[in-house]
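Only a single protein chain was left out; the remaining protein chains are all shown in position.
This part shows chain A:
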Amino acid sequence: MYIRVKRNKTTYFIQCDPTEKTLEIKQKLNGLIDQPVNDQRLILVGTGEVLEDSKSLAEQKVENDAVVALTFRKDDNEFEDVNIVRPNDFYQPRDADGANW
């Protein structure tokens, strides 16, 4: 399965297994972004639940295609708020940007 880890305007598609623990996901993220696992926090977007390092994804009801928010530890040792930017238009008809014809 895979999960979608989101922060600001970036989405990381992470391949994983239901039996994997949150910490293993953080280690995978660490390979992509230079952020130590201790400075990462993952939150399941559907429920707002903070994922615990020692628990498996299945235990925390993180399923295939789930959206998980990523936040980083700030300088003052607190974690930043969840910030996921969405595209403002769900569906934009092709002729909406008429100037491009």
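The rule is short, and it goes like this: contacts are C-beta pairs under 8 Å (C-beta built on N, C-alpha and C of every residue); 3 or more make two chains touch, one makes a residue touch a chain; residues count from 1.
To be clear about the criterion, contacts and distances are computed from a predicted model.
K.L.:
Tell me the UniProt protein name of the chain this structure doesn't show, selecting from "Large ribosomal subunit protein uL5m", "Glycosylphosphatidylinositol anchor biosynthesis protein 11", "DNA replication complex GINS protein SLD5" or "Elongin-C".
P.N.:
Checked against "Large ribosomal subunit protein uL5m", "Glycosylphosphatidylinositol anchor biosynthesis protein 11", "DNA replication complex GINS protein SLD5" or "Elongin-C": the hidden chain maps to "Elongin-C".
K.L.:
Taking the full complex into account, what residues of chain A touch the chain not shown?
P.N.:
Touching the missing chain: residues 1-2, 4, 9-15, 28-29, 31-32, 65, 85, 87, 89-92, 94.
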